[in-house]
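One protein chain is absent from this view; the other protein chains keep their places.
Just so it is clear, A, B, C, D and E label the chains in written order, and each chain counts residues from 1 on its own.
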Amino acid sequence: MHKSHGASLGPPALLGVPFDANSSYLRGAALAPPLIRQALKCDASNSWTETGINLESPGLYHDAGDLELDGEDGFGLIDPGVQAVLAREMRPLCLGGDHSITFPILTALARHFHDITIVHFDAHPDLYADYEGNPNSHASPFARIMENKLAKRLIQIGIRTLNGHQKQQAAQFGAELFEMKKLPPSDYLKTWCPVYISFDMDALDPAFAPGVSHREPGGLTVREAVHYLHAITGPIVGADVVEYNPVRDVSGLTATVAAKILKELLGVMVRERHSSGETPKC
Amino acid sequence: MHKSHGASLGPPALLGVPFDANSSYLRGAALAPPLIRQALKCDASNSWTETGINLESPGLYHDAGDLELDGEDGFGLIDPGVQAVLAREMRPLCLGGDHSITFPILTALARHFHDITIVHFDAHPDLYADYEGNPNSHASPFARIMENKLAKRLIQIGIRTLNGHQKQQAAQFGAELFEMKKLPPSDYLKTWCPVYISFDMDALDPAFAPGVSHREPGGLTVREAVHYLHAITGPIVGADVVEYNPVRDVSGLTATVAAKILKELLGVMVRERHSSGETPKC
Amino acid sequence: MHKSHGASLGPPALLGVPFDANSSYLRGAALAPPLIRQALKCDASNSWTETGINLESPGLYHDAGDLELDGEDGFGLIDPGVQAVLAREMRPLCLGGDHSITFPILTALARHFHDITIVHFDAHPDLYADYEGNPNSHASPFARIMENKLAKRLIQIGIRTLNGHQKQQAAQFGAELFEMKKLPPSDYLKTWCPVYISFDMDALDPAFAPGVSHREPGGLTVREAVHYLHAITGPIVGADVVEYNPVRDVSGLTATVAAKILKELLGVMVRERHSSGETPKC
Amino acid sequence: MHKSHGASLGPPALLGVPFDANSSYLRGAALAPPLIRQALKCDASNSWTETGINLESPGLYHDAGDLELDGEDGFGLIDPGVQAVLAREMRPLCLGGDHSITFPILTALARHFHDITIVHFDAHPDLYADYEGNPNSHASPFARIMENKLAKRLIQIGIRTLNGHQKQQAAQFGAELFEMKKLPPSDYLKTWCPVYISFDMDALDPAFAPGVSHREPGGLTVREAVHYLHAITGPIVGADVVEYNPVRDVSGLTATVAAKILKELLGVMVRERHSSGETPKC
Amino acid sequence: MHKSHGASLGPPALLGVPFDANSSYLRGAALAPPLIRQALKCDASNSWTETGINLESPGLYHDAGDLELDGEDGFGLIDPGVQAVLAREMRPLCLGGDHSITFPILTALARHFHDITIVHFDAHPDLYADYEGNPNSHASPFARIMENKLAKRLIQIGIRTLNGHQKQQAAQFGAELFEMKKLPPSDYLKTWCPVYISFDMDALDPAFAPGVSHREPGGLTVREAVHYLHAITGPIVGADVVEYNPVRDVSGLTATVAAKILKELLGVMVRERHSSGETPKC
Partner (left out) sequence: MHKSHGASLGPPALLGVPFDANSSYLRGAALAPPLIRQALKCDASNSWTETGINLESPGLYHDAGDLELDGEDGFGLIDPGVQAVLAREMRPLCLGGDHSITFPILTALARHFHDITIVHFDAHPDLYADYEGNPNSHASPFARIMENKLAKRLIQIGIRTLNGHQKQQAAQFGAELFEMKKLPPSDYLKTWCPVYISFDMDALDPAFAPGVSHREPGGLTVREAVHYLHAITGPIVGADVVEYNPVRDVSGLTATVAAKILKELLGVMVRERHSSGETPKC
């Protein structure tokens, strides 16, 4: 396929990616997709986003189901799975799984869009050259993405575990890394380029999202996260919500929060389409 | 009874309203009153409000016990129950129960006070014309209140589930609706009119108050809520704390938070009485 | 021992003080030290502070183990235990235990440093003349400290349970008491004097730290707490993290938060040493 | 209505009785019916009883929904509600609610059947003349039933809280009371008379059913309970499962157990009908 | 004091021994006494034992409060604390605390009674010569007791962790050790000698008592334990309930079970006194 700005912005397609074999500490994130879907449709909540869009309006988004990753090489199947969504002129909104899935997702997306800006919410930079010898570790996706020039800019928000190695990596890749101790104004997320949003649930404080493999206190509130999501202006060509780990959840709280993030992500993805209608350029 | 400004501002009277038959999704809020009382008197806390008032000072407030709502028509007994409190020249501070109880409470209050301003904390506007056919649903009290002109102003704070129908209802009733994404300054709550405060526990983020039927992430912190309560200046003629659902609580956290809200509500109700001594006008 | 500014700022020494016999309501805080240590070393987190220091660098801090407080008079052994750390030219970073331990810790410290400024994070002022007859109660350490002139200034942050008696005590001792409803700017914590930091886990909101004996809603977020810790500029001569009570914890959340506070405390204690190298004066 | 043996044994009718106003210690049992139904239909279980009956076979039992007990006098509505089921020639299988509901249920049944044998599973005899002044207390239904001669025999199984007063009551009413410390052989439950089964969830040990208001250790295992249920041979004219209290449940365990008891109860009720087809005599 | 059979069997005296410094793995058992007392007096239960005794009858037993073990050498204070109870002609019923407390308790008792038979319920034999160098470890009390000839017989029930060393120790001390896989008939506990009952909560299966430091599946049911307690016939000169660890409890289940064991222990201790009135001989 010819790489161009010209890919049209079709509807978002929900795509479960139940894969957690690249987790370094604790598996379980592969169990997330059905639980997030269930929370999204819970009778206790409603179908409207805070941006005023009714997600139950026919055709607003598509549910492409979950990738079948058990049969063969799971990790290798993510790129073609996302590719299949793109081939149907839809924009992938992936439910992880661990964070390693973002690299194959971007591999697929970068064939269709260039000059992508990634807005990455996370407690960790995930920029390790490799982690315990695994270059595809969930601690390394953005190193792989930047090395392969799958994105032009990488904006990281919510970081609170920066170490020497990752600081160096961030500098080398030109990452715009914002630690919790100095968050950017929301205007910083205004852009005209194609945007990919990668939301690691541990960007949130564990008080709000205890169901993650790596609980890192001092994180974003849900309100702060939603505020940033609403502030993103560019055409959103894809997104993911990753690292919700049901094994660590408390009373189902984190499933509900993941569904909220998903809902508002759908809201901003759909808003873009409505307001512009155009092909994203940069 | 003659409707007038002239009702004097007696002490607050705690009144349990263990009623949850108008809940749309999950019952349990009727179990709240004894648990909130227990948390209020827990040896681990103290009796002083943040506004410097010792709630154990004799006569500061009265405990009118819980309404007996099982014997006959529960919903129909709320108005006379509140009326009985008002007849003793006390101001009702009701512990729900689901949010449907606010309509009969206001029905009783509006016979004694007019031009009431309602300050309503909630994740939901509760303005449905009816919900699943029930006009007394806990999703509808403020529609009933405004239709019946039981209040002059309705200020809603903390909303994050606005849909098309409720937006229309809010416009029709002139509700001053503030979504979480754009909260008002606390000064906005300065008023000289009689004020009624209706506090739905789900106004708070589920991280702070998991024990609610409808967990809606992205809500107020306890600190923000207390800040707003302290900022209310008008004579407070009544209040409620509703929708604490013990079935969903985690480790008793929400009972403690409900007791905190109750405590600060008592503080501001009593402060008004001390500072003015006068009959509220508008 | 000659009291002087001259004590050098050696490395911090972690010292467990498993003592909770002065708790007024619920014991359990004595169980905290091994659980905080375990959380600090959990594989799910990393060893770098937010201030960019790798705590695993050799010699950065020392672990002096836990005091043996069962054999004899537990409370009486705290002062000599801390003294032993000071004698090795290390700065005590104590893991409680209940808050009563801060008095003997300061007793030891005041032999080495004078003009100490205490920065005290707490929901409660802990200034009771005595509590239920116990002058060493965990509700009284700062009364004892100020009476004995073990510190020059007492800055209290996060208070939300001020009552008449404690207000009076605060005034008498000249405590700079900041309630949650009016927190100081972080610049307020800039000082050139020797600083002691006393961090009661209940300064944090129970949503973040449910594992405390006295849950008091409306507290600091972890982010706010870390922000204040980072803002302290003076030479830090000692610190404590107290009142984590595992009996009340939910899913281990509070152990992780206590370890985070400990980590950032170590970061600021070590930073001082690196940047100044000098003996603290005031 | 003419009292006779002649009432035919129609299908069981599931009838929710969400009433807990006669609970002495803790309310919440009124929340049970929808949760038991949900557990009965959970995809994780199957529809066959241990006695080899597929509960999904059409017409095997009827679901009569829940009584509406909020509108008027709740307790007074139970008798007519059960009466309506009987009028449709169905046998009531009631889901409580607290144990007080068994008195009005038997009141209705005794108009249709006489010489009823009650098989009553419980930690408590529930034979108080009254409890704290309430003759309809959930601690008193079998006193009322026996006084009013609504049953001929009362067999009590699982008792472990016998006191002087209740021992006397049991003797007076001729109750065949079996304490946990001396359970009867299962053959004891063979009878030709009409049988009513009243199953209080606290008959089970709290390890199996923590979700009850009165946890009384040392109770039946689920296996023992099911064994007794299977051993009952008489024509079963009605039954109840009461006192499941979701507020006290742990991880939904007790809802699943209540559904299991319900399932096996349905199995034995239906078996009787299939095997005999006749009207029960004694 | 003159050692004799002649000590009279006074009423049982409840004595809290909040000591857990000899725990090898996890502390917390020192927190148990107030929680067991609270569960014993819970309004949800009643005051009669299964053996037909009303524990609220005046003078039936005495509550001697908790030993103050923080001030000085905790372990050393247990013997004199128990001695003080014996001096008042009462029989100690101690609430641990970890199991190490049984050695000093027996030390005190053996001054008053000889030829004591210990009935010991436990998952572990607790016969280690020492554990990790500590001869007073909670894994060693019965080695100390038997070496010091403080008891004549040691009957151990519920064991399921026998290893080579402890098997040898049991043989050497002539312990009558019954593993879970071969429990004795209850008649085995008939004796005319003075009996001491030591009940380690981990004798019970963790399904019934999760709140213990060492969860060892495959244990006694509460019913089996109560059955054994009721079967003991000798004059009971003392008892303990140890190793309840609230830090590991689930929803307060184990506190309730510990209170049940305590209640039935009181029942059998009091029964002996009533029925015999005589001084125990052997």
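Everything below uses one rule, namely that contacts are C-beta pairs under 8 Å (C-beta built on N, C-alpha and C of every residue); 3 or more make two chains touch, one makes a residue touch a chain.
Just so it is clear, the model here is predicted, and its values are computed rather than measured.
Participant: Could you tell me which shown chains are touched by the chain that is not displayed?
Facilitator: A, D, E
Participant: Thinking of the whole complex, not just what is shown, which of E:A108, E:L127, E:I145 or E:M180 touches the missing chain?
Facilitator: E:M180
Participant: Can you tell me which of D:L69, D:L177, D:V212 or D:V257 touches the chain that was removed from the display?
Facilitator: From the options D:L69, D:L177, D:V212 or D:V257, the contact with the absent chain belongs to D:V257.
Participant: Touching the hidden chain in the complete assembly: which of A:G96, A:G158, A:P246 or A:G267 does that?
Facilitator: A:P246
Participant: Can you name the residues of chain E that touch the chain not displayed here?
Facilitator: Touch set of chain E with respect to the missing chain: 25-26, 160-164, 167, 179-181, 205-207, 210, 213-219, 221, 248, 250.
Participant: Spell out, residue by residue, where the missing chain touches chain A.
Facilitator: Residue positions of chain A that touch the missing chain: 18-19, 21, 27-28, 30-31, 69-75, 246-247.
Participant: In the whole complex, what residues of chain D lie against the chain that is missing from view?
Facilitator: For chain D, the residues touching the absent chain are 43-48, 50, 52, 54, 205, 207-208, 221-223, 226-227, 230, 250-251, 253, 256-257, 260.
Throughout what follows, only the chains that are shown with their structure count from here on.
Participant: Relative to chain D, which chain has the most distant C-alpha mean position?
Facilitator: The most distant chain relative to chain D turns out to be C.
Participant: When the contact pairs of A-C are compared by residue number, which of B-D, C-E or A-B has over half in common?
Facilitator: It is A-B that repeats the A-C interface.
Participant: Between B-C and C-E, name the chain pair that shares the greater number of C-beta pairs in contact.
Facilitator: Between B-C and C-E, the larger count of C-beta pairs in contact belongs to B-C.
Participant: Whole-Å distance, chain D centre to chain E centre, using C-alpha means?
Facilitator: One centre to the other, that is 39 Å.
Participant: State, to the nearest whole Å, the distance from the C-alpha centre of chain A to the C-alpha centre of chain D.
Facilitator: 52
Participant: So which stretches of chain C touch two or more other chains?
Facilitator: 205, 207, 221, 250
Participant: Which chains touch which?
Facilitator: After working through each pair, the chains in contact turn out to be A-B, A-C, B-C, B-D, C-E, D-E.
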